[in-house]
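All remarks here apply to the structure that follows.
Missing here is one protein chain; the remaining ones are kept as they sit in the complex.
Note that the chains are named A and B in the order they appear, and that numbering of residues resets to 1 at the start of each chain.
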Amino acid sequence: MTARSGSNGGARDVTVRVWRGEDRASGGFVQYDVPADPGMVVLDVMFRVQALRAPDLAVRWNCKAGKCGSCSAEINGRPKLMCMTRVSSLPEGEPITIAPMATFPVIKDLVTDVSYNYEKAKTIPAFRPAPLEPDGTRRMYQEEVDRVQEFRKCIECFMCQNVCHVIRDHEENKEAFSGPRFFVRLAELEMHPLDTHDRIELTRAKHGLGFCNITKCCTEVCPESIHITDNAIIPLKERVVTEFYDPLAWAKRRLFGQRPRQLGEKEPAAPSDR
Amino acid sequence: MAATAAPLRQRVLRRDIWWLEPAALAVLFAVFVVYSAVVGVANEHYYYGPYLSPFYSPCITANCAHFTFGVPIIGEWWNLAPAIWIVAFPLAFRATCYYYRKAYYRSYFWSPAACSVPDARAKYGGETKFPFVMQNIHRYTWYPAVALVFILSYDVILAFRFPTASGGAAFGIGLGTLLMLANVVLIGLYTFSCHACRYLFGGRHDRFHTRPLAYRLWSLISVLNGRHGQYAILSLISVGLTDLYIRLLSMGVIPFDPRIVF
Partner (left out) sequence: MSANYTFDVVVIGAGGAGIRAAIEAHLQGARTALVCKSLFGKAHTVMAEGGIAAALRNVWKEDGWDVHFRDTMRGGKLLSNWRMAQLHAQEAPDRVLELEEWGAMFDRTADGLILQRDFGGHRYARLAHVGDRTGLEMIRTLQQKAVALGIEVLMECTIQRLLVDDGRVAGCVGYWRQTGETVTLRAKAVVLATGGLGKAWRITSNSWEYTGDGMAMALEAGADLIDMEFVQFHPTGMVWPPSVRGILVTEGVRGDGGTLRNSTGERFMFRYIPEFFRAETADTEAEADAWYEDKKNRRTPDLLPRDEVARAIHAEVRAGRGSPHGGVFLDIASRRPAEYIKRRLPSMYHQFKELADIDITKDAMEVGPTCHYAMGGIRVDADTAATTLEGLYAAGEVAAGLHGANRLGGNSLSDLLVFGRRAGLYAAEYAKGRPKQAAVDRAAVEAASRRLAEPLERKTGEDPYAIHADLQEVMHTLVGIIRTQADLDEALIRIAALRERQTRVAAWGNRRYNPGWNLSLDLEAMLTVSEAVARSAAMRTESRGGHTRDDFPKPDPEWAKVNVVTRKRDGRLELAKEPLSEMPPELRDLVGEQAKPHAESTDMEATVPAGKPV
């Protein structure tokens, strides 16, 4: 790799080992020392490396404020946003290891091809609202909205997708499994007070909810602190249970001649009482 | 964009002691399983008046040392330890519990042992196939678990009644009472913070505004649910310790039970 002379100015240095390369087989870690600033985050260190040592170091970033979810990487082996990880929060006196997300193909250096996620997003049926209230408004109440708003905090950093062992360690599951990000999306639609679509069968059969063994790594890495497992995945699993694994519900359907709900049906949203 | 195999994946880049938590839980569960197996077949030292070990409650077989409901419900034909089939219900509840699933998938199956640590297995089908698809029965193991909370509470009430010299009973509090009380509180918290319970009492609704009661229950359970994992571990430990205390009293290893009788 190229090395340029950079002035150090007597400031303390920070040492990073950055994974560099254009494919997994030939790439490897390269070590850089750059001057440190107080309060610096790992993304600042990457900018320093670009400006002083390796101008072509590929890093994907946008807002640098933890809001866009572009700069996901594995810092000392743990998925983190580079813009929200302060150098001072990492062990002092040893190099910081920065690697691209492991689950997705490498494009170059720290940049990965996350198109898997964009393809999965296309397979989720959109929000379909209930008709307007008689007075022409749509009414939802904060207590109903709170639960869904948690899911909509998602910044699509895809770190939950990256850390999920179902696809991280088992490439072959990518076809049948959509990953935590899209369970959050499905939960958001499923629990939306005004949505009229039913995506439960789809969640089980097409998005592979059953692959999840709730080991909670998605929740651990979420930079928005969304309780992915407890609030999205498990409630979806419970809804799937009602639909598919509940002997009482099954017996009731048999007894009263109901058939299981199909995609696109849901009890109509109750009109609100105001 | 060429998708390539990932040698990076083979390496654990984490620098913290990531194996500590799964290892500690693996040891805890192993100790508990061995202990309950020994206790379960022992068929003695589970009652030290007025304390009944939670492993043997409800004690309803004819060979019980102490009948929970005063009389045996299951006849003489049962000649194994009364704990054996009692243990089955909490076992089923805990084995299918969302928290325990996480814990043992990590500690024993290593799928994965910790986050961003490679899965131990080459193939993985999760809970899509038998036997793991059976985890979906969790909701049905919850109902007997609730019954058990009530039965254990009844045992605690009995544990406040100490025999007197005259053959009657007097109100009192012993260390055993407090242990049993703490145990039932923890088991209660664990049982009512369950994810299935959270779903049944409100989580299944999309609209809360028209269902204020469901919303309040769901909110309350949600708060408890945030600590479900802690309750799971603490109640596991409290069950073991409560039994151990009663057992050691009964065996005479602990010479006496500190108590105040009024």
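In this text, contacts are C-beta pairs under 8 Å (C-beta built on N, C-alpha and C of every residue); 3 or more make two chains touch, one makes a residue touch a chain.
Please read all numbers here as calculations on a predicted model, not as lab measurements.
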Candidates A:Val148, A:Ile167 or A:Leu209 - the one touching the absent chain: A:Val148
On chain A, residues whose C-beta touches the chain left out of the figure: 2, 22, 37-41, 44, 50-51, 55-70, 84, 86, 107-109, 111, 113-114, 118, 121-122, 125-127, 129, 137-142, 145, 148-149, 152-156, 189, 192, 272, 274
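To be clear about the criterion, only the chains that are shown with their structure count from here on.
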Distance from the mean Cα position of chain B to that of chain A, given in whole angstrom: 33
In the complex with chain B, residue positions of chain A that touch it: 19, 23-25, 74, 76-79, 91, 94, 97, 99-100, 102, 105-107, 113, 115, 140-141, 143-144, 163, 165-166, 168-170, 173, 190-193, 195, 208, 210-217, 220-221, 229-230, 234-235, 237-242, 244-247, 269-270, 272-273
Of all residues in chain B, those that touch chain A in their complex: 1-9, 12-16, 98, 101-102, 105-106, 111-112, 115-116, 118-119, 123-128, 132-133, 136-140, 195-196, 198-199, 203-204, 206-210, 215, 225-226, 228
